[in-house]
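With one protein chain held back, the other chains of the complex are shown just where they sit.
Each chain gets a letter, A, B and C, in the order it is written, and its residues are counted from 1.
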Amino acid sequence: MRFERREHRPLALVIATPVLAVLCALALAGVLIAIAGAPVMEAYWRILVGAFGSRLSATETLTRASPLILTGLAAAVAFRARLWNIGGEGQFYLGAIAVAAASSQLLGGLPAAVQIPLLLITGAAAGIVLLLVPLWLRLRFSVDEVVTTLLLNFVAVLFVSMLIDSVLKDPMGFGWPQSQPVADAAVLPKLLSRSRLHIGLIIAAMLAVLVHLVQSRTVFGMQARAAGLNPAGAVFAGVPLGRTLVTVACISGGLAGLAGALEVMGVQGYVTTDLSPGYGYSGIVVAMLANLNPLGVVLAALFTAVMFVGADGMSRSMGIPSYIADVTVALSLISMLTGVFFMQYRISR
Amino acid sequence: MSVVFDILASAGLWAAVLRIATPLILGTLGALLCERSGVLNLGIEGIMTFGAMIGWLAVYNGADLWTGLLVAALSGGVFGLLHAGLTVTLGLSQHVSGLGVTLFASSFSYYVFRLLVPVAGTPPTIEPFQPIDVPMLSSLPFVGPALFTQTPPTYAAIFLALALAYVIFRTPLGLAIRMTGENPHAAEAQGINPMAVRYGAVVAGSALMGVGGAFLTLSAFNSFFPTMVQGRGWICIALVVFASWRPGRALLGALLFALFDSFQLRLQTRLSGVVPYQIFLMIPYLLSIAALALMARRARVPQALMQPYRRGER
Amino acid sequence: APIKVAGIHASPVENAWNSVLHKALQDAAAEGAIEYVFSEGVSGTDYPRAMREYAEQGVRLIIGEAYAVEKQARDVAADYPETAFVLGSSGKEAGENFGVFGTWNHDGAYLAGMLAGKMTKSNVVGSVGAIPIPEVNMLINAFAAGVKAVNPEAKHLVAFIGTFFDPPKAREAGLAQIDAGADILFGERIGTADAAKERGLKSVGSLIDYTPRYPETVFANALWGFRPILDAAIADVSAGNPVGKDYTAFGLLKEGGSDIAYVKGVAPADAEAAMEAKRAEIKSGAFEVPRITDEPK
């Protein structure tokens, strides 16, 4: 048995594959739900309700998708240029803490119209800085970035933990390790009242379109792809390898940093070490689900959010262990990845 | 300074080093074995969690401790099989698959635990491995209490490190694994089945990870807590790099990391709050990165690491 | 009909603190006082959603912890005035429907310290905590104060393990303190007593009664009871009273919320007698254990 790359993908396949993958994941999750003694069909219904069934669940799903779009884009942009940025989580946290620091220490007095853009830039810049370190190590010492970016995640979270335990500790936080909050002027406008949904979603969606245009239409996009696919060939064609990778790193790290910034400014208001339920890591899976396509990232992020928020809500309304939500997400990611694979390859003898 | 010396001169420190290092040694060896065959296994954190849970659960349900370890190894192997299926057969991106395995294995273990173990206060306990004094050696001054009063899995882990070093560098199987990690096409041309080697290495490596996790619940502690693996798996990934893919150095690396940790716990006790504890926790990661920067030029990274191998494709 | 109560636990319910809440809620449910549903391992990001979901499901009272989401939790409460929220918090109550409680079992810790101070032979005792947050600090400081009260010469060691969930690490921290001379350990974290057990020493537990788990080792526990707080909250909800108040006091020894549970005859008789006397003083209000939330040194 071998796998052969499909040069053409029939539309039916493109539609059937994700559907089959979701069904497969749901079937597996169904077994676990049944083992917990809950009626499976009702549980499925509850997942739907939990994800879209009310104003609350719909806004929550979208709220959760926003950072995933950004971290997914961050991974997709980098992976396309074969820059294996596994460090989205760390960049997320650094973006978050930079925003909290800047707003609470420096820019807090500025009006929203000035402060918010400045903070978004600050958050992105922090993410960039963290990714430039492994990139520098790669360009200078040819150190593989998979491991360095992964390790820097833990360094970044510890660094944040240290800051919110000391200089940035919120004196009003009753001694808990949490950062000083961003200024009121830095809080992002809500899209809907009585919900957590904020304009970060719009920003993320617009950036997805922008990244798509940059990748598909611009000279830089083409050069970045060339650099990723075949560095020697790219160099021969005059692609400035170092500069291209640095730019890619800036976009990627910036997006991940921005995700953290938006989460602080739009949702949490301050930074703790459990600000992210693994958004940086999920972003990588989201990017792969989307086959590294920026517009696909939006869909994949929504899908991931739907699965999680839906299953989480289901666990609460059915009274089964809440860990089922993560299990369902993991199962659907794995089956979706497998599905995407069979969309690209066919089995031959 | 004298505080530092005091701490280093206490046998208790060195005994703690071995204990703290044990799960790291096992996990690192497991990750190393996978990577030597060309497969990065980021599923380690989840596999260790599941091993910790299932090993404990087996013993809680009446199995003996060694059977518990065996069950953990088997479960690790099963997750290894999943990872190998995704990365070796399908050739999916290894880090993505690994993250998927971690997400699945850890949440699945919490789910299973919650279903099978009714909670009432703290989780129930089992009777864990007890330290055994190595005859003669344990009565040596200083060295005895420091090194020869551990639980059996600790001795086993150290032995395994040496055994793995032997297998990798001295046996035909090890050569086959190394060659598959360097160039699977070359391996195939020599009549070695690279797919089989990768499957074997990933399954065996993941089994070691499972045992590493089970050490936490069967020796280091006596019950299972969700999230108790606490990033030890990621440390192992760092240690493999730090060890430049050599089992002997992996052993040293794990011991060094454990030394930092146990030293840190003792230093805190003496001078609390002088250095933020986060600094100590960062050190192993930063050291690994530094080690990478220093060694990368003499790159001994398995050349085919993270490269899928598909038969008949070039 | 019993009122519907939801518990939202940021940690798994094995965590000692959560287990106290969980157990109280389960007991209340078993007695038919409430109907209890819960979610556990809810991360900071998901916590407000869990609150909203339960509120929308018509749950009357939500019990949980606001520590990581103080601001958002109050926002949610403002959005759902029909639902009562009583959450563990270091902050203040808000509005009609947002009540708070602290975890004040320092009285028991002080009393256990009085026993430990008299029992130590090495004149060194140790405490292992998670991270230096106020309620942990307060507890450890109270234990140290109890030790000092009866044995001013005694030395008190402190270690924090930097995380809430790592029993093996808490055990290592305990062993480190034993190596540094401690012969009685106060375990704010589970795992500490295992160190004492391994070396045949004595240990003090916190929040719940660890003695059944470590019969030879844990001779005293600074218990914290959630039931009085819960009962007060349920009563308020049933009566239609606002819950926007501080329920902490119901958890004090004076109110029957917390206490010391100890194995008689382990400590010297005079130590036990002195301790019991102090206990009575606390109950009567004649003595108040100092509440110091600074990081213990």
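Here is the rule we use: a residue touches a chain if its C-beta (ideal position, glycine included) is under 8 Å from a C-beta of that chain, and two chains touch if they have at least 3 such contacts.
Everything below uses one rule, namely that contacts and distances are computed from a predicted model.
Undergrad: As a check of understanding, state which of "ABC transporter related", "Cytochrome B6", "ABC-type sugar transport system ATPase subunit" or "Acyl-CoA dehydrogenase family protein" is the UniProt name of the chain not shown.
TA: Going by its UniProt entry, the chain not pictured is "ABC transporter related".
Undergrad: Would you mind listing the shown chains in contact with the chain that isn't displayed?
TA: Its contacts among the visible chains are A, B.
Undergrad: Touching the hidden chain in the complete assembly: which of A:142, A:166 or A:218 does that?
TA: Going through A:142, A:166 or A:218 one by one, A:218 is the residue touching the chain not shown.
Undergrad: Would you indicate which residue among B:19, B:178 or B:246 is in contact with the undisplayed chain?
TA: B:178
Undergrad: Considering the whole complex rather than only what is displayed, give the residues of subunit B touching the chain that is not shown.
TA: Touch set of subunit B with respect to the missing chain: 170-176, 178-179, 182-183, 185-193, 300, 302-303, 311-312, 314.
Undergrad: Considering the entire assembly, which residues of subunit A contact the chain that has been omitted?
TA: 4, 7, 217-223, 225-226, 229-230, 232-239, 348-349
Going forward, only the chains that are shown with their structure count from here on.
Undergrad: Specify the contact topology among the chains shown, as one of line, ring, star, complete or other.
TA: Here the contact pattern is complete, since every chain touches every other one.
Undergrad: Please state whether A-C or B-C has more C-beta contact pairs across its interface.
TA: If we tally the C-beta pairs in contact for A-C and B-C, the bigger total goes to B-C.
Undergrad: Using mean CA coordinates as chain centres, what's the subunit A-subunit B distance in Å?
TA: Chain centroid spacing, subunit A to subunit B, equals 28 Å.
Undergrad: Averaging only over C-alpha atoms, locate the centres of subunit B and subunit C and give their separation in whole Å.
TA: Distance between chain centres, rounded to whole Å: 34 Å.
Undergrad: I need the residues of subunit B touching at least two other chains; which ones are they?
TA: Within subunit B, residues 110, 226, 278, 281 contact more than one other chain.
Undergrad: What parts of subunit C, by residue number, touch at least two of the other chains?
TA: Residues 41.
Undergrad: Subunit B touches which residues of subunit C in the complex?
TA: So the residues of subunit C in touch with subunit B come to 12-16, 19, 22-23, 26, 41, 126, 157-163, 165-169, 171-173, 175-180, 190-191, 194, 198, 208, 210, 213, 295-297.
Undergrad: Which subunit A residues qualify as touching subunit B in the complex?
TA: Residues 2-3, 32, 35-36, 84, 86, 137, 141-144, 146-148, 150-152, 154-155, 158-159, 161-162, 165-166, 278, 281, 284-285, 288, 321, 323-327, 329-331, 333-334, 337-338, 341.
Undergrad: Show me the residue ranges of subunit B that touch subunit C in the complex, using the header's touch definition.
TA: For subunit B paired with subunit C, touching residues are 10, 12-13, 16, 19-20, 110, 119-123, 125, 131, 216, 220-223, 225-228, 230, 261-262, 265-266, 268-270, 272-273, 277-278, 281.
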